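Other chains dropped; remaining ones untouched in position.
Chain IDs A, B and C follow the sequence of writing; residue 1 opens each chain.
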Amino acid sequence: MSAFDTTIRLIYLVAASCFVLGLHLMNSPVTARRGNLLSAAGMVVAVAATFAVLIDAGTVRTVGWLVLGAGALVGAGAGLWAAKTVKMTAMPQLVSLFNAVGGGAAALVAINEVVRHAGTSGMSAQTSVPITLDVVIGAVTFSGSLIAAGKLQGVVASRPVVFPAARLINLGLGVAMATASALLIAGRGGVPLLAMLGLAALAFGVTMVMPIGGADMPVVISLLNAFTGTAVAMAGLVIGNTVLITAGALVGASGGILTKLMADAMNRSLANIIVGGFGTGDNAAPAAVGPGGQVRALSADDAAIQLAYAAKVVVVPGYGLAAAQAQHELRALAELLEARGVDVSYAIHPVAGRMPGHMNVLLAEANVPYSQLKEMDEVNPEFPQADVALVVGANDVTNPAARRPGTAISGMPILDVDKAKSVIVVKRSMGHGYAGIDNELYTDPKTGMYFADAKKALTEMTAAVKVLVG
Amino acid sequence: MATLTVGVVKETAPGERRVALTPDAAGRLVAAGFSVLVESGAGAAARFLNPAYADAGAEIVSADELYARAGIVLAVKPPPVARLRRGQTVIGLLYATENPGYAGELAARGVTGVDFAGLPRTLSAAQSMDALTSQENIAGYAAAVLAAHTYEGFFPLLVTAAGTVPPARVLVLGAGVAGLQAIGTARRLGAVVTGYDVRPQAREEVASLGAAFLELGTVVSDSGTGGYAKALSDAEQHDEQDELTEHIAKHDVVITTARVRGRRPPLLVTETAIKEMRPGSVVIDLAAGELGGNVEGSVFGETIVTDNGVTVIGAGELPVTMPYAASGAYARNVTALLRHLVRDGALVIDLDDPIQAGVVIR
Amino acid sequence: MSAEFLTDLSIFVLSLLVGFEVISKVPSTLHTPLMSAANSIHGIVLSGALLIAVTADNLVGYVIAFLAAAFAAMNVVGGYVVTDRMLDMFRPPASREKQ
């Protein structure tokens, strides 16, 4: 091997190591940013080395350089612009879009190989298999990711879309892909067959994602991300490039694990999402929805991260805290946050609970210092400064309906929880409180609902905060 | 705009130590534009002295002057009708339903009676005016402390070199406002507390204070209206008493708080039950009153020790033993109610308003 | 199987193992950034896309090269930038106080 080749391979090895270490650092919020930078550094090195290879090869003509330059510039520009201007909430669909083009690029590498040789004849299985896999996976990912992005963006219907004769269509596509693949692998495929395979795979990507509901999209995107990784690894096998193999396999495997973690965190099984999507339409359990609007359900980790990175948290205890006898768990969470430097106080509504002073008796049992208890009049002006209002088993005393006349609680002074920057509500369901009316707070966009018994919820949140901050 | 004049009377009922307005609250009313008259010595029994009222901007006057000048008379117990005059308004715990006679006299004299006991309890907006709740709350706390003081053993479990004392077993019958507060307070002191009530919601409410709920096999009841319990039928009541008897004997302290609106309090602890209690046990009857109480043989305002050494206290008016706390809370209720009744410096009677519909005696 | 392919396969398997091990217990709020980061990494396909140009000599080849380069570049650049933006939320409370 020439010294040049050796150097390039060593550089690729370094780049691959950067990717691994970068991902490693991204496991913790504290080092995540550094990890991303390290990974990016590896990428710059690898791409630079590839340019060196191009130059060294000496066969790239001016047109080639121009084409490459134009392509890279257009792509990079579009990517940069989109990434810089996208709204926080639209990031997932953007990631899906980037994933689509990544999958597309991987497929193109294999397609180029087939086109260049005008077919797969003469190729050994060790080339034709990766080629076929690359095209299939790349194409499925391309169309599937675009649909997923569309669903999240609202361009494509977010609800599960079930085709008539969906099974038949899928069967047809499956047969078509299998046949084409077999022929290609057997070395008997030409460019038209490849085109057919690509089109079938594109169609399959659409029929695969369409019947899945919007709530499951993050998991689907993650799965497609792992697909792209695998496609890239296949592309690497096709052109015998180790950095593609390493990086692709790395993403394939880590993406797979991540997909599983995400599905677990949402209490969904991956098989359910995909097969469910194919078969009967959608069986996602959508978050409970109140009559007034959409409810956002939180996981323990989401709640934990909001709490851990808040500067000021106001806890609003209510009857549910007493019913769950979760006062000790609440105090443990509050102490943990305080140890992190978060300013924690408790907002005591005069009629929270079921007897005068109920919350005092309860919190005294858990030895919450009096100095942290704040009366309604004292704490209400503080809510706008609170990063998080953590409402635990309180309902009526936080219900903004009290401010309007004509409801069962009109005229009752309430805690201005809805003035906080964000709200986390812990309760078991969308059930009513003592007054028996709906609470508009729960459908406020800035409110996240954590549906669980207060004791369980607080224990889980404490554990999640501990994991988070180490 | 004429200023409204309110007058705080000195309570005349025997044993009554509360006062309808504290100096603090008087100050708030003065600040809100009221003119406040205070009968000399009105707060003395609650340790609020004349100078404190004067400092808050109130005028210290004689009883005669007070009744003559005040537009609104503030009292805890119903003041003598004879002193009131036509056009005056009197605010207090008048119990018009239970005392139709008094209500009739007020009407005859042309006095508007505003009765805290008529307040709609389940109305959220009325909670700050709910004097029944604020006083019951004090009664519950005081009952638990009184029980601990009267009981001749420890409430908590203590393991010491001089042996281990098991914790006192406390049974609270009736888990309304007073019952719940008694449960919470007794638990704080370390007693093992069991609660019981006929209302089905009470089970969860008792558990929310960490106490056990006593499950009786026979008696099940729905809630009545307004958050109050329904009266039981005679047969049901009998079953309840029988079942309770065996449980009562297993407890060292029994606190009863059961009431049914507008009726004689249900009898829960029979003489038989008391006979089976251990010498040294304590029974506190918060429902004891002129109509009787929850405990057979309890006498309003008296402490009786039975032959078998059980102390029975007819503690129907415990808030008077904590006049400082009780007057403070009552005064808050009074000011909240005044704020609701008075608009633009004048008393506005509006019977379409659900709160007024409840409190204003018709 | 050629020795070279066997080598590539070994590298593939080992890389899978690394990928499998590198993700440990991650807080779920990091799931999306992590996915985004992995997404950027497979942007390495840019290397493959560039290499197409080594052999491209007709229109089809150039079109493929252009598309592949554009796609891959978008994946890489956009991916890293958007990941970085996502990670913005992990600045410690103190440094955000001055907002």
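Annotations
Heads up, the rule we're going with is that a residue touches a chain if its C-beta (ideal position, glycine included) is under 8 Å from a C-beta of that chain, and two chains touch if they have at least 3 such contacts.
Everything quoted here is computed from the prediction, not taken from an experiment.
Shown is a single representative of every chain type; counted across the entire structure file, the complex carries the copy numbers A x2, B x2, C x2.
Simple rule for what comes next: only the chains that are shown with their structure count from here on.
Closest chain to the protein centre (all Cα atoms averaged), using per-chain Cα means: A. Rounded to whole angstrom units, the spacing between the C-alpha centres of chain B and chain C is 72. With each centre defined as the average position of its C-alpha atoms, the distance from chain A to chain B rounds to 57 Å.
Looking at chain C, no residue sits in touch with two or more other chains. Shared interface positions of chain B, defined as residues touching 2 or more other chains, are absent. On chain B, the positions that touch chain A within their shared complex are 124-125, 127-128, 133-134, 137, 140, 177, 180-181, 184-185, 188, 204-205, 207-210.
The touching residues of chain A, when paired with chain B in their complex, are 319, 322-323, 325, 350-351, 353-358, 361-362, 364-365, 396, 402, 408-413, 435. Interface residues of chain A facing chain C in the complex, by the touch rule stated above, are 15-16, 19-20, 22-24, 26-30, 32-33, 35-37, 39-40, 43, 46-47, 49-51, 53-54, 57, 59-61, 63-65, 67-68, 70-76, 78-80, 82-84, 86, 88, 91-92, 94-95, 97-99, 101-102, 104-106, 108-109, 111-112, 115-116, 124, 126, 218, 221-222, 225-226, 228-229, 232-233, 235-237, 239-258, 261-262, 265, 299-302, 304-305, 309-311, 341-342, 464, 467-468.
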